[in-house]
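Notes follow the structure.
Note that this complex is displayed minus one protein chain, with the remaining chains in position.
Here is subunit A:
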Amino acid sequence: MAAAVAGPEIERLIQLLAKLPGLGPRSARRAALHLIKKREALMAPLASALQVAIERIQVCKVCGNIDTQNPCTVCTDPRRDPSIIVVVADVADLWALERAHASSGRYHVLGATLSPLDGVGPDDLTIDALVARAHDPQVSEIVLALNATVDGQTTAHYITDLLMEAGVKVTRLAHGVPVGGELDYLDEGTLSAAMRQRTLF
């Protein structure tokens, strides 16, 4: 067995960093060394930021977004269009749509998509809360911004079935040729979906 080269505190720091996405044991060791070398400039502010995040970050009781205020910044923004709710599977999807300035509506985070393989059923998602929000007279459109995967679209169809009685327009994102995509390299399914959903030029 290799002898430990650092004290247990440093080893623990490396072990915890190695649990972060994108970091293995080697890169965690490099990150830990970097933090230790920049103790005042980086490590202390990072520790402080983490502490503040632990204390203040909450899940929005309206949409499921994460923020330091509850309801979240998106839900309380008066410039947002209250008639549109964009449904996403995860907070990362919400952030992606916000980065793209793709919608001025409000959001609803489901938490995941239906997946029999992973044992995720309707009760594990915030579908009941979405149906309740859809019955608000202010809401006129629900945009299902879910992944173009079998699980994502099963979830989309399941939600559409539940929203039938809410009297709202239910839309979904278009499927087709991505920007930079070359037709020659696209699979036949995507190509035929793109052809079916062609628009006037």
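In this section, a residue touches a chain if its C-beta (ideal position, glycine included) is under 8 Å from a C-beta of that chain, and two chains touch if they have at least 3 such contacts; residues count from 1.
Going forward, contacts and distances are computed from a predicted model.
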Response to the item:
Its UniProt record identifies the chain omitted here, from "Succinate--CoA ligase [ADP-forming] subunit beta", "Cysteine desulfurase", "Lipid II isoglutaminyl synthase (glutamine-hydrolyzing) subunit MurT" or "DNA repair protein RecO", as "DNA repair protein RecO"
Response to the item:
Out of A:D118, A:D136 or A:E165, the sole contact with the unshown chain comes from A:D118
Worksheet item: When the complex is taken as a whole, what residues of subunit A touch the one chain not shown?
Response: 21-22, 114, 116-118, 121-122, 148-151, 153-154, 157-158, 160-161, 175, 187-190, 192-193, 196
